[in-house]
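Here is the structure we will look at, set down as structure tokens.
Heads up, one of the protein chains got dropped from this complex, but the rest are sitting where they should.
Note that the chains are named A and B in the order they appear, and that numbering of residues resets to 1 at the start of each chain.
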Amino acid sequence: MSQTDVRMDGSPRLRGAREATPGSAGRRRERLMVPRADFDSYYGRPVLNEPTWRAPDIAGYLFLGGLAGACSTLAAAAELTGRPRLARSGKVAALCALGGSVYALIHDLGRPERFVNMLRVFKVTSPMSVGTWILTAYGPQAGCAAAADVSGRLPRLGRAAAVGAGLTGPALATYTAALICDTAVPAWHEAYREMPFLFAGSATAAAGGLGMLAAPLEEAAPARRAAVLGTAVECVAATRMERRLGPLAEPMRRSRLLRAGEALCLAGALAGITVGRRSRIAAVAAGAALLAGSACTRFGIFRAGMESANDPKYTIRPQRKRLAKARAERELE
Amino acid sequence: MDFAWPLLRQLTGGDRSGRGSAVKSARTAGLRARTAEADRVVKSVCPYCAVGCAQNVYVREGKVVQIEGDPDSPISRGRLCPKGAATLQLTTASERGDRALYRPPGAADWQEIDLATAMDMIADRIIATRRDTWEWDRDGMRVARTLGIASLGGATLDNEENYLIKKLLTALGVVQIENQARVCHSSTVVGLGTSFGRGGATTFLQDLQHSDCVVIQGSNFAEAHPVGFQWVMEAKARGAVIIHVDPRFTRTSALADLHVPIRAGSDVAFLGAIINHVLDNDLYFHDYVVAYTNAADILRQDYRDAEDLDGLFSGFNQESRLYDDETWQYEGAQIAPASGARDVDYARRVGHLPPGRVEVLGGTGLPLEGTPERDETLRHPRCVMQVLRRHFARYTPEMVERVCGVPRHLFEQVCRHLTENSGPDKTAEFVYAVGWTQHSDGSQFIRAASILQLLLGNIGRPGGGIQALRGHASIQGSSDVPTLFNLLPGYIPMPHAHENERLRDFLHADAPNKGCWAHMPAYMVSLLKAWWGESARADNDYRFGYLPRLTGSHSTYDTVLAQLDGTCKGYLLLGENPAVGSANTKMQRLGMAALDWLVVRDLNLIESATWWKDGPEIETGELRTADIATEVFFLPAACHTEKSGSFTNTNRLLQWHHQAVEPAGDARSDLWFMYHLGRIIREKLAGSRDPMDAPVLELTWDYPVEGELAEPSSEAVLAEINGWDEHGPLSGAGELKDDGSTVCGCWIYCGVYADGVNRAARRRQGSEQDWIAAEWGWAWPANRRLLYNRASARPDGSPWSERKKLVWWDADASVWTGYDVPDFEAGKSPSYRPPPDATGTAALSGTDPFIMQADGKGWLFAPSGVVDGPLPTHYEPQDSPVANPLYGQQRNPARKLYPHEHNRYQPSGDEPGASVYPYAVTTYRLTEHFTAGGMSRRTPYLAELQPEMFCEVSPALAAERGLVHGDWATIITARNAIEARVMVTDRIPSLRLDGRVLHQIGLPFHFGPNGLATGDAANELAAISLDPNSHIQEVKALSADIRPGRRPRGPALPELVRAYRRRAGVDERTGTEV
Partner (left out) sequence: MREQPVPGRVGFFTDTSICIGCKACEVACKEWNAVPQGGLDFTGMSYDNTAGLGADTWRHVAFIEQRRPLGHQEPGVGDMDFRWLMASDVCKHCTHAACLDVCPTGSLFRTEYGTVVVQEDVCNGCGYCVPACPFGVIGKRESSGVAAKCTMCYDRLGAGQEPACAKTCPTDSIQFGDLDELRERAQRRLEQVREAGATSARLYGHDPGDGVGGTGAFFLLLDEPEVYGLPPDPVVTTRDLPSMWRHVGVAALGLLAGMAAVAWRRR
């Protein structure tokens, strides 16, 4: 029954017994809609906000960080196995890559002068925070190792630093996988199982490439093998990733950069263990290809993620599927 | 432990993950709400629409830091719409110019000018123009006026400011005083006034919650008055049915139960058909109708209805295009209306009559009315009820389909809901706005609703009534304290020119001698005393002769033509933007270009202030800046937070807003402007012997000023509006006398300052009061919130029902009592019957609820006061793609036309060339903007919400004309062409009527070239064709063509318009036939 009678008690501010209900007195009746074949979105706009990260900075950081970390490890290994020139090239390269990556990281900030705020806290929930501390631990050692090697001073400390950097290097080379996977960007997040291996492989290949490029043939054997190993891991990881992600992997499958990355790495690795053993020029070329390949891979992954974030279907379809699955399971019980 | 380094806090404190207290910065810890830090909270009222939402203005160190809703308000309950929420930006925006500017004749740009100099120059120009254009008489009749000066604006200003504008300009002999009320709701005053006695909404917003059925028609309630709409939602929550009848599916429809699409301009046919349905099936509230309406009154033998004359009523003169309403009168009675055209019977009533009626010569106050014959069985063939049945017989559901394009099943649902929810236990309410008023027969739209609500017994009862939603903060106030040419304060008619007219003749002719209006002599004399004080004495007719006289219409549109023909040379724009907001904006600008001088007072540089350098005519080459000799003054105005005063909201409620801060730079209130302008003019004229200066020099103009800006005291002005006698402030209009012993500036506001207390400033928390909240502000008349509420009780004084009781007769105490203030003499028993010779309110019986009416009845049939017919009749709009299916008479025969090179009319219906303009166009508001945009298009937060002019079209029309969503379209009429972005939407359905499909085009009217949100003004397209009662323009229904692409630039634009005219064969006669 309607409550429109005049009552003097009703204070204007009292909430009524009920709220207005939409269209309740008309003739029509709302039919439950048949589930839509495709999916709806709000004027085709992305559900997620587009990452503000700039490709040169962040994709560049992914590449350089990986390169630095892997180089330090390779350098340490070379040092311990008596390959001084391979070790030196690794240390120097690591330091340069480190410099570049830190620059990229800071350059991408909205407020670069506030970079130090990264050190306000330590948050395991934030790969970037963890990464910052990894950099903090790794950076000085890598720097010290390179400096000692080049200057020839404090050899002991230098060696210790090289080993330290070599041990922390892998963390730097792989945490970046967590960095991008720990987002709502579908193509990144869903790939978190393979991404660390993809990055590790890519970094290893790049380090190998650099070794081939910088070190004399007689010392470059580990670099050549690293290139092969890295490339292999990278390819396997990439293939598994694309298979597991299914439709979500579309942006990756479409990515020319990723294809180029694989091709370059494969070519570089092969050339490395064949002609690269004998010809310095070939080794240089192979090394360059591997570096380029690794860079392509990182930029490719970055782009693919962006693409998946900007198209609502990559966000909505998997979630719909997930809901349908959950509903089906509930019904089974 | 509290470390500076968050990491240490994290490691040592309770927030190990570093996501809470540990990472809080010092700044965050120190955050304080600026509302809590404010030095003062100033009580104010929103300056936009007329809902009158209360605002709290927070001031810190002399600056306004925040403005938000005041939860104490029983009306708004602390809520604000986007515009209200943007008032902080509106009032504190840096874009707001605060320097006085001057543009010399022919100059290419502004130059800054000292404010005092500007005031002095303006005063000089007013004096000079007045001297040059003064006329003592016209056609041998005294007029004592100037047509050389006009003013426009007032609805955005305070009541006190309107009062000073009207007082000073009238004393200067200016009659062309107008404001937004003319172009928005003037037809409301006629429609509601003639039907019930008062020209204001019959109810108030909070009462919507008691309605069982709310019909919103001719209004986009949710969009134009969002905060008021909360009361519709309240009603819906309580079980009411919400119906929205509108050409478009709007944000109002989205929340309604029922949306009925209707062809713009066909509402009379729709309402007429409901009336027919109610009469046919005897669904009317019999006891109410018999007792409280004029249904039983018997009309004269010689009355002929539109039914008999194919759309005309008896008394029409083909030459003058005017009606003589004598044949519309009751049998054996002459009756004068409470509103509308009250002077038309002057000759007859004062006594210049055909021989044989000598007994009334000289008009010595004989009771002219007599008592009309009644047949309470309602069977007499000439009784109003029978006439009504005949008149509306042809308004059938089939006609609704043919005329309105409303499918039968929808129409029947509306009839069912409306009738099922009316009667003793239930009440239905109509809500309308300018969708009804802005038509060439707008007054009749409102008359139709009035008739229907009277038949259903919904007037004067809770949850019933007719809610007129008005669109400016004080547009009701600027009608009550009118800056309107045809009214004096309190709806006293402005005198027309007559041969040797005396005050007595005027009062005798323009006021009935029964009902409250019989006391008009007291109101009028008190007003004259308020204006001319000591100088106003009985022996000089209380200076009645000082009032300038009207000769015909002096509406804002007549003023435009007067400007074009050089009669009007000076123009004051006071917070109105006709270059965007009035019909045929090109004519508005060309009119201003013909002026000698123009004064614009506004918050910022609106289109009406800058047309001479960047107006559309400059672009098309029709005007050259160097050739424009108009001197232009721009004076920055103070906004509502910078002055004190009262707004009257849409329900006649006066609310006081207090000054929060001083205006910056040269910004001043209009109270300041008017007062000091008057002071300077009086100083300049001091000592003049010229009789034309006497009204100015003898004018009471001594208001106390405050502060270093010498701001006049608005409270002192309010005190004068309220009035006083030798004992002090008056407490009600009942105390007014016609012997010169009382002073009162506006009789209906008498009581707002009773006992020297500013009742408009009362702010007792709504939560501490009942839903009527009588102690929040003050409503005219006499703080009654629901008008004619005597009708909420049976004739015997007991409530119609327990559910809907409001006021009733307490027999023991023999007094009227109830929740609201009774709109009736408190002690008048229901059984009271007037003696035959009684006059005034004593002449009304204890069962006559409509106390302003001469017969105390609600008028189903208007025997007088409505100049285009006693009953609403469907006429097509001036420019219509449809031929009138109901009558041979296509258009309103009495409509007012202004043929002019720039104001051509279009062929309609079946006329050759009509197909050149095949689509119906309607204009409307958006929530995000305000009227002509002066208060919203420069406000960034509002501009971004609706950044551009657009047009709404149906998918069908888009397909027919190749319009692409998001692209541009050009809309063309015989006046002008505009461009707009295309919005293809199902919300503006194409209609099926009379075997054809009619497409409609929707155009928001806010946009113009200046500001952030820009676009062509929809009013460029509209013609000046007016409702003859109210002189309101028809902008809610036109016809036009639309085509894809942007409009041409430069001279090609007028050429395009001319090409269309040629194709349609438009000439100076087109559309002007009766």
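Keep this in mind: a residue touches a chain if its C-beta (ideal position, glycine included) is under 8 Å from a C-beta of that chain, and two chains touch if they have at least 3 such contacts.
What you are looking at is a predicted structure, and each value in this text was computed from that prediction instead of being measured.
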Residue of A:R7, A:R153 or A:R193 in touch with the missing chain, whole complex considered: A:R193
Residue of B:R198, B:H259 or B:R803 in touch with the missing chain, whole complex considered: B:H259
Hidden partner chain, touching residue among B:T35, B:T817 or B:S831: B:T35
Residue, one of B:A782, B:L1012 or B:V1074, that touches the chain absent here: B:L1012
Absent-chain interface as seen on chain A, which is shown: 15, 18-33, 39-43, 45-53, 69-70, 73-74, 76-78, 80-81, 83, 108-112, 114-115, 117-118, 120-121, 123-129, 132, 166-167, 169-171, 173-175, 177-178, 181-185, 188-189, 192-193, 195-197, 199-200, 203-204, 207-208, 222-223, 225-226, 229-230, 233, 305, 309, 312, 315-316, 319-320, 322-323
Footprint left on chain B by the chain that the document does not show: 6, 17-25, 27-28, 31-36, 66-69, 78-82, 84-86, 88-89, 222-223, 226-227, 229-230, 233, 249, 251-261, 407, 410, 413, 926-928, 940-948, 950, 965-966, 981, 983, 985-987, 989-990, 1012-1013
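FYI, only the chains that are shown with their structure count from here on.
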In the complex with chain B, residue positions of chain A that touch it: 1-13, 16-27, 119-125
Touching residues on chain B, where the partner in the complex is chain A: 5-7, 10, 17-19, 22-23, 71, 74, 77, 206, 209-212, 233-242, 255-258, 409, 413, 417, 426-427, 462-463, 766-767, 769-771, 773, 802-806, 819
